[in-house]
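Missing here: one protein chain of the complex. Every other protein chain is in place.
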Amino acid sequence: MTNEPSIHVDHDEAGANIEHGDHENAYSGLLVNDAHWAFGTDFEDPLAGVDTTVPSGVDPKDLAAYCLMLGDDALVFSQRISEWCSSAPDLEEDIALANIALDLLGQSRLLLARSAAADPSLVPQLPEGSPVPDEDRLAFFREDLAFRNVRLAEVPNGDFAEAVAKILIYSTWRLAIFERLQSSRDSVLSAIAVKGVKEMSYHRDFAGRWVLTLARGTEESKTRLLTALEGLWPLWGELFETHPVEASVAAAGIGVDPAEVADEAGVILDQVFAAAGIERPERGALAGVRGERGRDGLHTEALSKMLADMQVVARQYPEGQW
Amino acid sequence: MSAETSPGSAAAGKTPATRGEWPLYEVFVRGKRGLNHVHVGSLHAADDQMAIHHARDVYTRRNEGVSLWVVRSSSITASSPDEKDPMFAPSGDKVYRHPTFYDIPADVPHM
Partner (left out) sequence: MTTQINENQFDATELEAQFAATIKAKDRIEPRDWMPEKYRKTLVRQVAQHAHSEIIGMQPEGNWISRAPSLRRKAILLAKVQDEAGHGLYLYSAAETLGATRNELTEKLIAGKQKYSSIFNYPTLAYTDVGTIGWLVDGAAICNQVPLCRTSFGPYGRAMIRVCKEESFHQRQGYELLMTMMRGTEEQRASVQESVNRFWWPSLMMFGPPDDDSPNTEQSMEWGIKTHTNDELRQKFVDMSVPQAEALGVTFPDDGLKWNEERGHYDFSTPDWDEFWAVVKGNGPCNEQRVAHRKRAWDEGAWVREAALAFAENTAADAADTDTAADTDTANTADTTNTTAEETAK
């Protein structure tokens, strides 16, 4: 990080240590130093110095498909959370939710880039000479049937209780996977997981704390929380279904079989529920279609609508520069 | 700290418009090791732990290595002989000249 607000603190401490000219000429150094565009956008590259060759013993196509699954989860969930921007219960929560969306977006970019590098045939073709980078081709030029995210990530937003319940469920599940993924034989996945574990520990903390607050706040907040959990629970089971790609990368020491973390994630969630004084919902898992679910590209109706909105500008300018 | 001086409870008793306002906290950040914690601003939170969360999100935005302190604004005792305020002089120990820090009967107009 080169633009952290802590720099500001030092200046603020010195009081009027701010030169007039600093602000007046916003163009000094334009195009010379682009490390300062906006907060949160120039995260240190966690892949710096990381060996990007595909390890032996794994089919690059499996590695790519696996990265696409994890990357789509993060991208689609980030997109949903960012819909909260300017609509949260208070400014502090608006900022917190944007932080979570930004973290997930950062994770998805790395995962999609890894996917494209491992299997270029996955990347949609655009007119020759199009400057659109691989991560954006994957994000903006695939149909919903090609997305591999779990359905939890895509379901439409509800109220704030639904948001924190969904973030708690997602981050509890994903953190358990990423903790194991840190020791992946693929150096890139391992580096992404190391970064993600720090971020998602915070997300889980944030959401767990709010679940507790709503459960033990008012009658209304408790009712809303229970309704939200009840509505989300059918999506819990899918998180621990093993897709053949996941089985294959797990066997190769590259990825994690989600079924392996089911107990651990369940225990953590039950601890939060116990502290909150609420019961785990009892609804059964949402069925697929002919056994196919999010990981197979079989989604809810909500995903194609989300993508229609998300992809519209990018598709309008297939040769555009951004 | 006595409950009656907390801005939250003072506000709660005042008007319906300000009912349910989270108390104000002051935030102090250690920018890096070797430096003092420095006051960077304030925010609202329902309790101490939420205030720490909010401080991290708002004032250290993302990922920086820092240490945070938060304290309820109403818990700070202030002394500043240079800042003369007759209105609150007899109890002039608060950080702000801040009407909501004081219980004012609801029937006093224009408060």
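As written, the chain order gives the labels A and B, with residue 1 at the start of each chain.
The rule is short, and it goes like this: contacts are C-beta pairs under 8 Å (C-beta built on N, C-alpha and C of every residue); 3 or more make two chains touch, one makes a residue touch a chain.
None of the values given here were measured: they were computed from a predicted structure.
Shown chains touched by the hidden chain across the complete assembly: A, B. Within the complete assembly, A:L214 is the residue of A:L63, A:L214 or A:L303 that touches the hidden chain. Within the complete assembly, A:A88 is the residue of A:A88, A:L226 or A:A259 that touches the hidden chain.
Where chain B meets the missing chain, the touching residues are 4-5, 7-8, 11, 17-18, 20-22, 24, 41-50, 52, 55-56, 58, 60-61, 63-69, 78, 80, 83-92, 94-100, 102-104. If you put the missing chain back, the residues of chain A touching it would be 3, 5, 8, 11-12, 18, 20, 22-24, 26-27, 30-31, 34, 36-41, 75, 79, 82-83, 85-95, 98-99, 101-102, 105-106, 108-109, 112, 131-133, 135-136, 139-140, 159-160, 198, 201-202, 205, 212-214, 216-218, 220-221, 224, 309-310, 312-314, 316-317, 319-322.
Definition applied: only the chains that are shown with their structure count from here on.
We define each chain's centre as the mean of its Cα atoms; on that basis chain A and chain B are separated by 35 Å.
Chain B makes touch with chain A in their complex at residues 22, 29, 31-32, 35, 38, 40, 43-46, 49-50, 53-54, 57-64, 66.
Residues 1, 4-7, 9-10, 12-13, 39-40, 43, 90, 92, 95-96, 99, 102-103, 198, 205-206, 209, 213 of chain A are the ones that touch chain B when the two sit in their complex.
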